[in-house]
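Every protein chain of the complex appears in place save one, which is left out.
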Amino acid sequence: MKPDTFKNKIVPVTTILLALIAIWYVAAVLMNAPFQRDMDSRAGATPTTFEFVGKTLAQPKPILPAPHQVAQNVYENTVLRSLSSNRSLVYHGWVTLSSTLLGFGFGMLLGILLAVLIVHNRAMDRSLMPWLVASQTIPILAIAPMIVIISYNVLTGDNALAHLLNLDSDASRLVSKALISTYLSFFPVAVGMVKGLRSPEIIYLDLMRTYYASPMQTFWKLRVPASIPFLFTSMKVAIAASLVGAIVGELPTGAVAGIGSKLLAGSYYSQTIDIWAALVVGSLLAGVLVAIVGLAGKIVDRAMGGRPA
Amino acid sequence: MQAPSVVSAKDLCLTYQANDGPVRALSDVNLDVRKGDFVSFIGPSGCGKTTFLRVIADLEKSTSGEISINGMTPEEARKARAYGYVFQAPALYPWRTIENNIALPLEIMGYGGADRTRRIAEALDLVSLSGFEKKFPWQLSGGMQQRASIARALAFDADLLLMDEPFGALDEIVRDHLNEELLKLWARTNKTICFVTHSIPEAVYLSTKIVVMSPRPGRVTDVIDSTLPAERPLDIRDTPEFLGIAHRVREGLRTGHSHEV
Amino acid sequence: MQAPSVVSAKDLCLTYQANDGPVRALSDVNLDVRKGDFVSFIGPSGCGKTTFLRVIADLEKSTSGEISINGMTPEEARKARAYGYVFQAPALYPWRTIENNIALPLEIMGYGGADRTRRIAEALDLVSLSGFEKKFPWQLSGGMQQRASIARALAFDADLLLMDEPFGALDEIVRDHLNEELLKLWARTNKTICFVTHSIPEAVYLSTKIVVMSPRPGRVTDVIDSTLPAERPLDIRDTPEFLGIAHRVREGLRTGHSHEV
Amino acid sequence: MRHLSFSWQGVTALLLCAAALASLPLLGEGATRPLSDGTASLIFIIVAAAALLSFAPQPTAYRATVLFIGAHGAAWMLLSALSGNEATATRAFFLLLFASWLLAWRCVTELSKLQPITAVGKSALQLLIPAIFGAWILILWEAVTRGAGVPFILLPPPSAIGTRIMASLPILRDDVRQTIFKAVLIGYVVGCLSGFVAAVLADRIAFLRRGLLPIGNMVSALPIIGIAPVMVMWFGFDWPSKAAVVIIMTFFPMLVNTVAGLAASGSMERDLMRTYASSDWQTLLKLKLPAAMPFIFNALKINSTLALIGAIVAEFFGTPIVGMGFRISTEIGRMNVDMVWAEIAVAALAGSIFYGVIALTERAVTFWHPSIRGG
Partner (left out) sequence: ADKVVLQLKWVTQGQFGGYYVAKDKGFYKEEGLDVEIKPGGPDIAPEQVIAGGGADVIVDWMGGALVAREKGVPLVNIAQPYQKSGLEMICRKDGPVKTEADFKGHTLGVWFFGNEYPFFAWMNKLGLSTEGGPNGVTVLKQSFDVQPLVQKQADCISVMTYNEYWQAIDAGFKPEELTVFNYTQMGNDLLEDGLYAMEDKLKDPAFKEKMVKFVRASLKGWKYATENPDEAAEIVMDNGGQDENHQKRMMGEVAKLVGDGSGKLDEALYARTAKALLDQKIISKEPSGAWTHDVTDAAAK
């Protein structure tokens, strides 16, 4: 750790985090107050302001749970539970993470593939792009159940594809969820990569022409390196989208496992604290994933002679 | 017997379509460059020197007229990797070290292993950049970048060299040195060289043929065949013959400028 | 009485931290530039000329030693908009037309309305680019881009001009013309000019003081005070006095080069 | 010299024709209105003739026309053969359809080679090419659903969706007004703006950049499914809660892209600004923002589709009984799958228009970028 990591990273992050938490507490009191007042008046209680605030922060099903309630829930469900327990957020987080990563991998491949086709083939550029856009306007939650159910049935059914892949039912469930992540993550990658692959200055392309470089060579030696900044920016968006996809994909599986199932289960029973705990874990996961992509981007940039700002 | 023609342009015209109307960059250019020629192009800024080289290199399509390179169309010549091109700006890839920038054409053209390493070392040595192999372009000074880009074009074997002001950002000493080296290389390999420069002495010192151009629209106003001997020590620049040719070039340039400045 | 000091460097050192170890770009540079001086910097490629200008302009921080501009730190001087800088590469913004590129510093420094329009027209005229106002940078030739970037630096009033090889990509005629114009401007406005060039005649013709530098590590090997008169017609370049100074500069350069090439 | 110009699509189409011939008939048992032999042979002739004629040494435009007529004529005849004969299509039927599709593909390839001179011709071509591509998605979809008898409630054929759209225009109009003109537009504008402002602030204030960005990253992945119910709790049932979801969804892509864009200006260009002692705001306005435009437009494009998804999905969690998301989730429960797809089609259309407008603006604003100038 460099000496100024503390000054440059930890101090700002904690300060802003503390500020957010303070705002959160205020909001929690304000939002939970009407219901508390309601309860008190029905119970005929007249608490002091201090007691009242205390109560708004200790409701079992608050509109906005207080940070410490969420923290306690997260703590109980991560540290205090065995990893394999159905109630462990670590377990659910892992389930979600695995399909996020798988879907992200597929999405990257698909997105890059499409971008390559679009950049190299005029017919593709003109005919494919509008339909890629259209595909993204389909509300996934509407078709997610169909996709997950149908692909799960296909993967576990009696057909050529299933025999070829020969996945067991857990793997099939994973893949069918990951398809939703793929669907959400390929688009940012495709759009970013089309831009990135077309970003080299014209003189650089001219240089390649003078060498009569093949399209492949121009691609690998010029377009790809030039697209790296765009790639990493898109990857950040894509991995976040992929996580959202994984969570959405978990809903139609009947809330069996994953952050999504925790959210859903929480919302059936208005267990807002559970919901927020799952949200917090999901967000932490997202933060870590995006940070990892960012770090990878920095390392690659350095290796490519990137100039320190 | 005359050497075979390498570049031959007939009534070549090129018009750029800009946002505010067409720009006539080349107008009825007629030129014949023969194998082994060292042709310098000289002319005011904006007269179409770069444009002409770009047409030869098949980076720009002429609007009318004819041009052939080694008897082929520019496109065929490019695909035959007939030439090496030094751009006016260095155009080094920022993500490659100097060494790898020079390796780029070698990779593409399939020069492998030890041959590649040797060529890179030789080219770097030629432009006095040994020791800077591992640097990235932004860590070099302007002149060093330009030299790296020259090294890149010299690292592979092309019979035709197109050089667009390669020595513009270099001091006199380095420039003299590179002039000598280029002449040696030219004599040794019998390459054909098309060379854009703004320095009249440089043009006269190097060339077998000097093409004077004038702007708006770009056209060739004078083609001077050098009467200087093939063997040219640096002090040839003080001979009356040299000064005579230089004078003729200067006059040509001045008329080209007459209607502006 | 001596004119006040504009740039004063004492034991200035600068070391770049590169991926493969430190690079000593400036080593113990001592220099004093006085108000109204026209100082040329000349030296082999990579000797630290650009680096030195960048230190003056507060674009690079010296590693040790002292430097003051008009008695201020470089940062204060920069914030006081004490200088105009012409970079070695044109650095025009691709989304602005030539006219608007020249307007950029004027906008920033708050020159408004008619004054701005007049200054743009004048600057364009000075570098013979009238008629190209509405073009975008990529529609100009290399030399034209360089002239546009000179025009940009001349369009506003700065007492100190830092010019890094401004005329590198220009032909002799345009160059002579701009040399004259620059001298006129200098005489008229009593600006102080720091000017990097690779042309010995240009350096001698323009300067009141010539700084010869040598590389690895970059240091000043000679400072020559010109004995030429203030009034300098172009043909002063054939006088023995001129040739004498040029000879001294060339010798200085050669020694600087001695350990390489 | 005039060569025949073979194309792999054309040759494959001919092979497929032969294969189809070997596995006749086109419609299997149970066809109530069997195809006459004449019609069947006509289809074969059209496909084969178009493929063969496309090899002829003729101008591109001619070839494109022949292929266009052949592919679509055959497709039209094949589809009309299906009416009354649902679920009876055989292997031969699909082979032939596939052959026509290849011809259409070839047609698109030929069309992309055309360089029309007039502006009208250019834009017509720009529309025609994706239109053919899209038409074939629909043709194949129609043929598979009706030819193979896919249950209606799994996937209705496009023709049924089209009929439903025409029959439900008033409902669709109300839904679009509720979802797009209220939730999406407002959410998009506010979300993009706030992401942009946050990025600018982060760029200006190092403290914010270091502190806010990591936290922004986390907020980004707050899944809609999680925040939508919360937003409904906070902002009520009507469109404000949907707009809030859109804001949260669009915020992050804009933040990330703008931050990357603001860092994208070249170092010499930045140095130039320093020499002018330009204030940070001036540098931002005159250098960093223009240089960031390609990135910002990237975000605007990605967001245009995200916003639509966000608003629709948010309506799954409590709404007044109007809106595209409401309709989708309700009608799917009522097994009115055609209505669901009608809404999806409208969403796709609206999204594409939205995206197209942004893409056109991008061309105008970042005309100087190599990707637009022609890379």
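Lettered A, B, C and D in written order, each chain numbered from 1.
One rule holds for everything that comes next: a contact is a pair of C-beta atoms (placed from the backbone, for glycine too) under 8 Å apart; a residue touches a chain by one contact, two chains touch by 3 or more.
Since this is a predicted model, take the numbers as computed values, not measurements.
K.L.:
Missing chain touches which shown chains?
P.N.:
Listed by label, the shown chains it touches are A, D.
K.L.:
Pick out which of D:F44, D:F326 or D:W368 touches the chain that's been left out of the picture.
P.N.:
D:F326
K.L.:
Going by the contact rule already stated, which one of A:L57, A:L97 or A:L264 would touch the omitted chain in the full complex?
P.N.:
Among A:L57, A:L97 or A:L264, only A:L264 touches the chain that is not shown.
K.L.:
Out of D:L127, D:I153, D:L201 or D:V357, which touches the unshown chain?
P.N.:
D:I153
K.L.:
One chain is left out of this view; which of A:A27, A:V53, A:A71 or A:I150 touches it in the full complex?
P.N.:
Going through A:A27, A:V53, A:A71 or A:I150 one by one, A:I150 is the residue touching the chain not shown.
K.L.:
Under the stated touch rule, tell me which residues of chain A contact the chain that is not displayed.
P.N.:
Residues in contact with the chain left out: 34-35, 38-39, 42, 60-61, 63, 86, 141-142, 144-146, 149-150, 152-153, 157, 251-256, 264-265, 267-271.
K.L.:
Considering the whole complex rather than only what is displayed, give the residues of chain D touching the chain that is not shown.
P.N.:
Looking at chain D, the ones touching the missing chain are residues 151-154, 229, 232-233, 236-237, 315-321, 326, 329-330, 332-337.
Criterion: only the chains that are shown with their structure count from here on.
K.L.:
Consider the two chain pairs A-D and C-D; indicate the one with the greater count of contacting C-beta pairs.
P.N.:
A-D
K.L.:
Based only on mean CA positions, could you tell me how far chain A sits from chain D in angstrom?
P.N.:
Averaging C-alpha atoms per chain gives centres 23 Å apart.
K.L.:
Can you list the chain B residues in contact with two or more other chains?
P.N.:
89, 136, 138 - these are the residues of chain B that touch more than one other chain.
K.L.:
Among all residues of chain A, which ones touch two or more of the remaining chains?
P.N.:
201-202, 305, 307
K.L.:
Which stretch or stretches of chain A touch chain D in the complex?
P.N.:
8-9, 12-13, 15-17, 20, 31, 63-64, 122-123, 125-131, 133-143, 146, 187-188, 191-192, 195, 197-202, 205, 229-230, 233-234, 236-237, 240, 243-244, 247-248, 251, 259-260, 263-264, 267, 275, 278-279, 282-287, 289-291, 294, 307, 309
K.L.:
Flag every residue of chain B that touches chain C in the complex, lowest number first.
P.N.:
16, 18-20, 23, 42-46, 49-50, 88-89, 128, 134-136, 139-144, 147, 164-165, 168-175, 177, 198-200, 250, 253-254, 257, 260-261
K.L.:
Which residues of chain C touch chain D in the complex?
P.N.:
Touching chain D: residues 54, 57-59, 78-81, 83-85, 87, 89, 91, 93-95, 104-105, 107-109, 136, 138 of chain C.
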